[in-house]
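Omission of a single protein chain aside, the complex is shown with its protein chains in their original locations.
Every chain is named by a letter (A and B) in the order it is written, and numbering of its residues begins at 1.
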Amino acid sequence: MRKKSKWLALLLVLGLVLAACGDGEGGDTTTTAAGAEEPTTTAGEEEMTTTTAGEEEMAEIATDVGVDLEAQTITIGLLSDLSGPFAPLVQVINSGHEIYWANVNANGGINGLQVNLEVRDTGYVVDTHVQLYEELKSQVVAFGHSTGSPHTVAINPQLQADGILAIPLTWYSGWSDPAINANLVPHGVPYCIEAMNMIEYLTLEAPDATTIAIASSPGDYGEDSNAGARLAAEELGLEIVYDGTGLVNAADEATLAEVASGIAGSGAELVWVTTSPTPFGSIYGQALAAGFTGALWSGAGPTWNPALVGPDSPINEALASNFYVSAYYAPWGADSAGNQEVRELVEAAGAPPLDYYAEGVIEAKIMEQALRAAYDAGDMTQAGVLAAAKSLESVTFEGLAPDETYVGEPNDRVQRAQFISRPDPAGLADGTSTGVTLVESMYTSPIAEAYEFTETCFSLG
Amino acid sequence: MTGHFVVLAQEAAVSNEFAQTLVDGISFGAIYALLAMGFVIIFKSTSVINFAHGGLTGLGAFLVAAFVTVLDFPGRYLTVLPEWGQWTLNVLTALLAAALIGVILERVFLRPMVGEALFAVAIVTLGLDIVVRTITNDWIGTNPRPLGAPWGLNVVDLGWVRIAWSEIVQILVTVALLAAIALFLRSRTGVAMRATAFDQETARAQGINVGRIFSVAWAIGAFLAGVAGIFFSVFPRRATGVDQATAFIAFRAFPAVIIGGLDSIPGAVVGGFAVGIAEAAANTYLGLEFLGSGFPGIVGYLLMLVILLIRPYGLFGTPEIRRV
Partner (left out) sequence: MRGRPLLHTSYESDQALLNTTAKRVMLGIFILILVSIPFQVVPGLEFLGEEDWLRLLSTTAIFAIGALGLNILTGLAGQVSLGHSFFMGIGAYTAVWLGGPVGGPFIGLGLPIWIWLPAAGIVAALVGVAVGPTAVRVRGLYLAIVTLGLVFIGEYLFRNWNSLTGGAQVGRDFPRLQVRLWDEEAPLIDFTTSGSWFGLDLSGTAKSFFFLVLLAVGFTLLAKNLQRTRVGRAFMSIRDRDIAAEIMGVNEFAYKLLAFGISSFYAGIAGALLASFVSRVIPERWDLFLSVQFIAIILIGGAGTVTGTLLGSAFVVLLPRVVQNFTLWLQGVAAQGEGILSSIANVFVATSSNDFGLINTFAGVGPGLSVAQLNLVLYGLLIIGFLIFEPLGLYGIWLRVRNYWKGWPFTY
């Protein structure tokens, strides 16, 4: 016994020492930070570059954190949920980032600077998110994405104090509110406007509908989306016969049963449920078994997961008949230059076809534009990259997603266009599609168009 | 549970809410009864409080999903059988695999702890739960895995009550397993297990291979946990299959164990059904505004606290005789 624990103790100490020594000294890979960063304000420093445009004088580029002109690297941080409720999406989004940046790097990088990613798994826990933000903020020049609304709200004051840019990986309408978004560049239609678009579209598909049931998870995601649903119902003259906003708790299936029976019992003709895919599947299945058919269902983008219409899923046929998939970007098989680019990149990397790579590519493109603009302005400090991002007038994605702009009035630049699809279980089963068929591209409903956006639809307080 | 139905215009009304609640409660209670029974069998035979029961539940359900949808073993070789026959065989194979893993876990992690303080052993199972649950969740992945149950979403509507086919199967299987366990406890190994539960040292002195009894107890516990896991991963609990949250259902079964008494197998069954019916009743009759959401989830624990105040060893547990 004694011998065992002596060796155990030695091993532990060795392991701890090794690990502590490993702080930031990882080898040169495409995804780890390359050693410590030093502030370099250079005057008259010569750099050798490998850009296709020939040699360039990087003498006047100011840098502080995350950009190393000597090693020719830029470091971008990703605060991702790789093990929590949205892990399926975010894991693929991260792959999208990697694939896109690898391609950019192979084609000369940002004027010769290679972009590296520092990925951290927050597990969708707020304090881990804050902790990892603190850890990364002295290693990266900006955050390629920050997953989760309460999480991003938690680091927002610090982002402002530190003057760092972050792209939120959530579609909370607060990111378009100038009172909140000084350090954030949103993309894609916010939840509440998405709800308006989709519900109006549902009324086009079912013109005689007069009643709607809504439900959601608690928190910004669900509340923001349902705030939009309520606005839409008011504009369209729909009666809300069941309101389960904030009741869906993925960990407690009694709440799922409660919501399902509430929806089924209300007899609504339209249903809007915003949550994560697994509880949605349960709610839909239970309502279905209660005999609730004939209504049209939809929900915010992250509610959908192609696995819901997988070959063994008991609800695949039903979903195919009455569910409408909402998305912020075009699905895999869509016909556009942007999609073609994504397909080529992903196939070249040998990865399977999935819709979510597009999100990673979109985020990466925004960051790329910001970095290039910062480079052109000669200021690649954290503040410089932030200012560059906030001055982008037009970021285009060639059909993959609607164009974004970050200057101008909130009402003018808030995104209102989105994509609508129908589930495609047959295509998923035989591999010809990623589980959806696109029916509407760059769709904006009249009520969303007319909506006056001046502040966030739902305040987290 | 299928939830309660309010009388309304568009659909078939359930005329007897009380009966529906009862049916829901019994079918949900069946899952808890299975979990509680497995737990108590392990406790009685090995004196181990098994906090890893949740992990075993998730593991069992995952193995079933794997054997049915991915491996289709041994169903694919026995195409002479109808679909549901193949499915049943796959399920049984998966459950046997789960039982085997239970035996291995006991041998590796719990055998060295024989004779140690009960608290320490309980914490070892807590650590084991974390390990088993995390690795199982990693295999499950982020998408739920359907179990391909042959009865699908079908529901029997008797007018006064509504019961899903899966609930019928649940109750039948639970009753069958209860009978099987009762018979088993009269068999040679069963009697040996009862002897070991009563007094380990004396049983050993009588020539009973206590180590083998431990393995059998864990095998049975893991098997029952797996069955409970299956029923928890199909309609109407979850229409989509086993996912990373499946393992946590076992925590709702602990009150059932305590209510019945830690060392009473019939008590565990009674406790399981009691908690199931209590939850169903809370769902139907206590849907009050101020109670918020998720109240039925803690009803079991509240019931447990109340019963402990009256009978500190549970309804059927034997009071501990403590000597200085």
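Brief remarks on what is shown
Everything below uses one rule, namely that contacts are C-beta pairs under 8 Å (C-beta built on N, C-alpha and C of every residue); 3 or more make two chains touch, one makes a residue touch a chain.
Source: prediction; values computed, not measured.
For the chain excluded from display, the touched partners among the shown chains of the whole complex are A, B. Across the entire complex, the residue among A:D64, A:E194, A:D220 or A:E368 in touch with the chain not shown is A:D220. Residue B:I258 is the one among B:A225, B:A245, B:I258 or B:I277 that touches the chain not shown.
Here the missing chain is touched by one residue of A:E135, A:E235, A:D312 or A:E440, and it is A:E135. Shown as candidates are A:A71, A:A206 or A:A351; the residue that touches the absent chain is A:A351. Screening B:G85, B:G152, B:G190 or B:G294 against the full complex identifies B:G294 as the residue touching the chain left out. Panel shows subunit A; residues 1-2, 4-6, 8-9, 12, 15-16, 18-32, 82-83, 87, 91-92, 94-95, 98, 119, 121, 123, 125-127, 130-131, 134-135, 137-138, 150, 153-154, 217-221, 246, 249, 349-352, 459-461 of it touch the chain omitted from the view. Although one chain is not drawn, its touching partners on subunit B can still be listed: residues 49, 109, 112-113, 116, 118-120, 122-124, 126-131, 134-135, 137-139, 251, 254-255, 257-258, 262, 291-295, 297-298, 301-302, 304-305, 308-309, 312-313, 320, 322-324.
Keep this in mind: only the chains that are shown with their structure count from here on.
Averaging C-alpha coordinates per chain places the centre of subunit A 38 Å away from that of subunit B.
If you check the complex, the residues on subunit B that touch subunit A are 1-6, 8-12, 69, 141-144, 146, 148-149, 152-155, 157, 162, 164, 235-241, 243, 245, 248, 279, 283, 287, 293-297. Residues of subunit A touching subunit B in their complex: 87-88, 91, 246-247, 249-255, 257-258, 260-261, 264-267, 277-278, 281-282, 284-286, 288-292, 305, 307-308, 310, 312-315.
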